[in-house]
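Take a look at the structure below.
Here the complex is missing a single protein chain, while all its other protein chains stay put.
Chain lettering (A and B) follows the sequence in which the chains are written, and residue indices restart at 1 in each chain.
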Amino acid sequence: MTDLPGDMPTVLKLDDITKTFGALTANGDVSLSLRRGEILALLGENGAGKTTLMNILFGHYVADNGTVEVGTKDGTLVELEPGSPSAALEAGIGMVHQHFTLAENLSALENILLGTEPLSAFRSSRSKAKKHLDDLMARSGLAVDLNARISSLSVGEKQRVEILKALYRDARVLVLDEPTAVLTPQESDTLFATLKKLATDGLAIIFISHKLDEVIAASDRVAVLRGGRKVADLATVDCDKRHLAELMVGKHIAENARDPQAPGDTLLTLSGVTTGSGRDALHGVNLELLSGEILGIAGVSGNGQGTLAKVISGLQAPADGSISLNGDNLTAASAREMIDTGIARIPEDRHRDGIVGPMSVAENLAIEHIRKPENQRFGFLRFDTIAARAREAIAAYDIRCQSEKAPARLLSGGNIQKIVLARTLDANPCVVLAAQPSRGLDVGATADVHRRLLEARARGAGVILISEDLDELMRLSDRIAVIHRGHLSAPDPTEILDRGTLGLRMAGQSKEHAA
Amino acid sequence: MIRFEPREPASLPRLILIPVAAAVIALALAAIPMMSAGLSVFEAYGLMLTGAFGSPFAFTEMLTRAAPLILTGLAAALAFRAKLWNIGAEGQLYAGALAAVAVGSGWIDAPAVVLLPLVVFCGAMAGGLVMLGPTLLKTRLGVDEVVTTLLLNFIIILFVQMMLEGPMKDPMGMGWPQSEPMLDNAMLPKLMARMRIHGGLIIAFASAIGIYILLKKTVWGFEIRAVGENANAARHAGIPVTATFIRVGLLSGALAGLAGVGEVAGLKGYLTADISPGFGYSGIVVAMLAGLSPIGVVIAALFIASIFVGADSMSRATGVSNYLADLIVAMALICVLISGLFLRFKIRFTNNKTVEGAAK
Partner (left out) sequence: MSDILDILLTANFWAAALRIATPLIFGVLGALICERAGVLNLGIEGIFTAGAMAGWMAVWLGAGLWGGVLVAAIAGGFFGLIHAILTVPLGLSQHVSGIGVTLFATALSYFTYRTALPDVSSPPRIEAFPPLNIPGLSDLPFIGPALFQQTALTFLALALVAVTAFVLYRTPLGLAIRAVGDNPSAVESQGLSVYGLRIGTVVFGSAMMALGGAFLTMSAFDAFFFGMVNGRGWICIALTVFASWRPGKALIGALLFGAFDAFQVRLQTEIGSFIPGQIFLMMPYVLSIAALVLVARKADYPRALLVPYFRGQR
């Protein structure tokens, strides 16, 4: 981006925004401004305060201190009423949340119309709205079937509905929270092309990201947040990747790299695994995991990764096909049996599936092995050994908590993940299934997770790494397979793959096509 | 504007203070219906107090009333711990009572050491089996257990009526729909001469201690807590969720069944279709007042029992409807629900209004 819209009027101004949650300062004196037609990237790692800041802008939170001013149609800045999403909408701010805020049981059109007509209205004027939307879609290039139920749309389509929601309300400022997290590289490119077009038409855009490449490629200006404070605000032309990375992370954290290592024998085999129907179903999935390797599974969210993880975790039996470990049949094995045969499972949603929040750290560390003799005698719990083992795990895995008696829900995401790692990896599993293991974690915690996975690999375990983060996959995996609409491609060695090829496969292009 | 901020684990004094405060508030709120019924409030509270604690007889009556409430309270507390919403303790109580009468009123004659345990066991089994149905429907088919257990209450009470008017009717009952009397060998011992207080209270206390140990000290209890707090994570960690629900369902129903056993084999000596004035539903209030803690259930049941006995006695003295007791109990439930928020959250009143004012 060269010609900055320097003489364009300011449409948004945040002044000294401060927000604390208990002892944590999510935002400290953050100021930002945005001009008409400008694309601002808000860069920062997980937990830097980007989403909090945007939630304050949109009225989901009230700042402890500071003001937000928004430009009116005639160009003057007016203070925005805090804590009111409807005031933010009224002022022309549109927000696309990372987790889409769409009612799945309604059509795209209904979701867009929601709240735009007075609730006391006797009828809604859909045909007029539809015409207006057709016009908007034609101008912006955002095409969606307006009559389709949201539950039948793909992730990319849902995102387009979210953007249309904002455009339909004549948004002058559009905020997107991690918009590419769920897209293929190609879809991301399309999205940014659309955003540039919208900016040319005068829309001011903020997008939140922690991916340096897209920040440099798509923004006019970059604001970097670290630890809740703004540490830089630069024109993108003056930035390079390394400089931004340093600004974002602050201190240098050694990235884990895998050492070359010859893989061993086959451990886990899935052949022809098929499950029911629906978007997330698997169709004839074949997989062979070797000892001492990390096998990456790439794919856009919702293409069957969840089901694949469930099947290997023993939570869902395949309708067809078979699973075996070292030649033992595990096709219809329960979660219990999977654990006992040495499969460690790191769930995708650690809050939902990983911990029992109100139970203590010690209990959460023991939960997978509670019936083992070391934890119980004649059905009665052995509190001493449970607590002692918990203290060992807390020390070995550096789990930050008040004590082993503290409820697990009070821990941070990174520490919760450490509980899961400690209890699964401590049993010296021969197979590790890690589903989105670093999602939502900061750089330090992510490095920790990666180190543990590499250690397991070095020990000779086979690791299945399901991830939507291509950087993570390329760095850790020995081989990468791609899952698309429930079909799993044959894996290729990481050395012969690049992002573009993977992106095409994630979008459903077959291998021959891509090559 | 009100904000809720999650609180660190609640301290023990707070854990006790809050339900006590709720009980006191509910009692204080009872002044409104009392006054509207034309009572002198202090006199009415006095009558309730003496009605429940004023004499040894009153006190034992209160304990007698507490026995079934402890058991139905435990039934609810245990089930709710696993998030199994058993609202069917009323029906399970009748099933237990019916089984006790079926076994204990002459079908078998045996010495008390054999017959009495058999009566108790069959009553518990009957209650448990009644709860097994809704539990299986929940785990196999995903049928909401709240509605099925509620509807089963009506079905079972009608079934009891049918038996009492038909095959189990007492031929010596002068036409009343009541069962034949229990054999003496099948009766729970009285605890005090000339008082109605009976062995059911011992069963209730023992059950409370048993459930306390189960939840706190055993693997099964661990699994029940894990399933109740986060069934997804429990399943992922290899805990047998379905089996846990079935165990909890059987045990919860059995506890309610025991309450029925106590009423026929301890108190009445025979079964009628109105032995329970809603013990099953009051048990839910007891469980909630107790914060689902088994030991708390004992205390909460004593409180609810004193309200029932006290209000009965006040009602006899003043002629005011004893539905007042049900009203106080219902208000106690609502009060304890609200006060529970003070346990889980720090409640902050932010002055959002002034911020809004400044913005305008």
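Throughout what follows, a residue touches a chain if its C-beta (ideal position, glycine included) is under 8 Å from a C-beta of that chain, and two chains touch if they have at least 3 such contacts.
Keep in mind that what you see is a predicted model, and the values were worked out from it rather than measured.
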item: Of B:E61, B:D312 or B:D326, the one touching the omitted chain in the full complex; value: B:D326
item: Selected residue (touches chain absent from view) among A:L43, A:L102, A:I370 or A:L425; value: A:L102
item: Chain not shown: contacting residue from B:F53, B:F121, B:F159 or B:F205; value: B:F159
item: Residues of chain B in contact with the chain not shown; value: 2, 4, 33, 36-37, 80, 85, 87, 137, 141-144, 146-148, 150-155, 158-159, 161-162, 165-166, 281, 284-285, 288, 319-321, 323-324, 326-327, 329-331, 333-334, 337-338, 340-341
item: For chain A, the residues touching the chain missing from this view; value: 55, 58, 60-61, 85-86, 88-90, 95, 97, 99, 101-106, 110-111, 113-124, 165
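Simple rule for what comes next: only the chains that are shown with their structure count from here on.
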item: Distance between the centres, which are taken as Cα means, of chain B and chain A, whole angstrom; value: 46
item: For the chain B and chain A complex, residues of the former touching the latter; value: 1, 5-6, 8-9, 217-220, 222-223, 225-226, 229-230, 232-240, 350, 352, 355-356, 359-360
item: Complex contact set, residues of chain A against chain B; value: 22, 62, 79-84, 313-315, 334-336, 338-340, 345, 347, 352-359, 363, 367-368, 370-371, 375-376, 379-381, 406-407, 409-410
